[in-house]
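What follows is one structure encoded as structure tokens, with my remarks underneath.
Note that one protein chain is taken out, while the other chains of the complex remain in position.
Letters are used for the chains, namely A, B and C, taken in the order the chains are written, and counting of residues starts over at 1 for each.
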Amino acid sequence: MSSQTPIDRLVAGFRGFHALYYEQRPERIRDLVEVGQKPKILMIACSDSRVDPAIVTNAEPGELFIVRNVANLVPPYMPDGNYHSTSAALEFAVRDLKVEHIVVLGHSRCGGIRAFMDASSGRSSEREFIGPWVSICHCAGGKTDSDEVERGAIKGSINNLMTFPWVRERVEAGTLSLHGWWFKIETGNLWELDEETGEYEQRV
Amino acid sequence: MSSQTPIDRLVAGFRGFHALYYEQRPERIRDLVEVGQKPKILMIACSDSRVDPAIVTNAEPGELFIVRNVANLVPPYMPDGNYHSTSAALEFAVRDLKVEHIVVLGHSRCGGIRAFMDASSGRSSEREFIGPWVSICHCAGGKTDSDEVERGAIKGSINNLMTFPWVRERVEAGTLSLHGWWFKIETGNLWELDEETGEYEQRV
Amino acid sequence: MSSQTPIDRLVAGFRGFHALYYEQRPERIRDLVEVGQKPKILMIACSDSRVDPAIVTNAEPGELFIVRNVANLVPPYMPDGNYHSTSAALEFAVRDLKVEHIVVLGHSRCGGIRAFMDASSGRSSEREFIGPWVSICHCAGGKTDSDEVERGAIKGSINNLMTFPWVRERVEAGTLSLHGWWFKIETGNLWELDEETGEYEQRV
Partner (left out) sequence: MSSQTPIDRLVAGFRGFHALYYEQRPERIRDLVEVGQKPKILMIACSDSRVDPAIVTNAEPGELFIVRNVANLVPPYMPDGNYHSTSAALEFAVRDLKVEHIVVLGHSRCGGIRAFMDASSGRSSEREFIGPWVSICHCAGGKTDSDEVERGAIKGSINNLMTFPWVRERVEAGTLSLHGWWFKIETGNLWELDEETGEYEQRV
């Protein structure tokens, strides 16, 4: 045990996963292999290690198609042939898997949002990628409270989702719903964006 | 219960998460809030709902910083000021969080790899983003067995990781290790890339 | 998978337990082996497969010392040298392990209580042991509503606990607390006996 590395722990965890999902209760995975995945929800979440979507929602394999990037951002629609990680996953989830819900899951104490705020306030950064990436949430700029910027960035991502024609079309047809959630990590509460009012309401 | 939606289930799962991590055993989250996250591992995984990194490794909050995109791809180093979701997360994990390991976790039956193979073989696609995105794995092209392409794509991502100067530097200094894992979803086995031989060895 | 028996499933579950508690996170068990068990709570619960104390309270190894018998009954103090399963466990928990709490966990739809009610109303039974055993709850007799009998039986068990001199002594000294809980399995609610009023209050 003394020489156990973080990688050893992961592999041990994988053995536990195998014991549970392949040996003890193989029904779920067997279906997911034979039939293929049929997730009803795309979740766009932050890479932050404290805000894992499967952990915070106690999801089972097959339930959530998940994109994770810094600050759970969605860029605007730009079909220019370049590499667009988030847009590609969005496209696959909406057009191929035909998910019925997209949840943008943001959270407090977000390091990516902090980087954006630092950059906005003129604090220099030596980083090459994080600055341009988090500039996506410029619509949330001008605020000085990080909770507010995080919540504003979620709204911005939802607005950007609507710039994708095949998202807008499905939302307007009523076959796709968009949800903005903000998880306050200090207290464990979940807040939900009310699309009508633009305000966040506490859900848990 | 009769009108329970997939979103209701997620919210119920969140209540369970709250009960466990905030009420019953609050120590872990309390530390993660007060001290901040200190993950030792960056995992680059697929968006596929059947291959959730936290589920397949039984991770706890705080253990894994995670990027998820279609086909768990890493693009090459391109500091051009555009939006680079994966590169931004990589940068944040390596330069700010100082992770010690990067695991590229691929898997069998990957829909993104299937899209790449279809495009490579001339089958047309009406998709705008998925095609350019999965073209990153061109280095795995020419193969006709999807398992082989998936395994080749993991190698390609590891090669691309090494094009980032601040990754290469740390790998060469011995402070960062790169791991290629391939999860065979049909059987629940985990295969690991041996960097010396370029072959995959079964680990679980 | 086709020939998987219930016993195979248990053994697979044990492998998952081993992976989690011995390989991935060995700290807890290591302490419990080296230091020995130090549970603070004795739980007296029913054998019913739907009301497992560790499952319904999400307990970890080492937290609960547990007696399980039909209808979660405690017989009165009878130090006659015969085999007394429940009294022996009670004695070990209180005098050797020095638990600080005893929880009697009853539940609705209890088959043992049903057997008692049937016997009380004169319906014959061919059983040799279940009848005498559930007659312990005679103090709850006279009622015709099973929820009431179950709740009354919990009170009876707590009264019987107080007939053990080394329980009474500790309760009066304030080093041991007795709790009566009733779990309504149809709704998932937990009710707690208020010792002052003798009434049950909903806790969850």
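Please note the rule applied: a contact is a pair of C-beta atoms (placed from the backbone, for glycine too) under 8 Å apart; a residue touches a chain by one contact, two chains touch by 3 or more.
The structure presented is a predicted model; accordingly, all values stated were derived computationally and were not measured.
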Inset, instruction - Name every displayed chain that the left-out chain is in contact with. - result: A, B, C
Inset, instruction - Specify the residue from the set C:41, C:158 or C:176 that touches the hidden chain. - result: C:41
Legend entry - subunit B residues touching the omitted chain (full complex): 1, 4, 8-9, 12-13, 15-16, 18-20, 23-26, 30
Legend entry - Touching residues on subunit C - with respect to the absent chain: 6-7, 9-11, 13-18, 21-22, 29, 32-33, 36-37, 39-41, 47-52, 54-70, 73, 75, 79, 81-93, 95-96, 100-101, 103, 109, 111-112, 115, 127-130, 132-134, 136, 177, 179, 185-190, 203-204
Legend entry - Touching residues (missing chain, whole complex) on subunit A: 20, 24, 58
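Note that only the chains that are shown with their structure count from here on.
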Inset, instruction - Please compute the C-alpha centroid of subunit A, do the same for subunit B, then give the distance between them in whole Å. - result: 14
Inset, instruction - Averaged over CA atoms, how far is the centre of subunit B from the centre of subunit C? Could you give it in whole Å? - result: 45
Inset, instruction - Please list all residues of subunit C that touch 2 or more other chains. - result: 20, 24
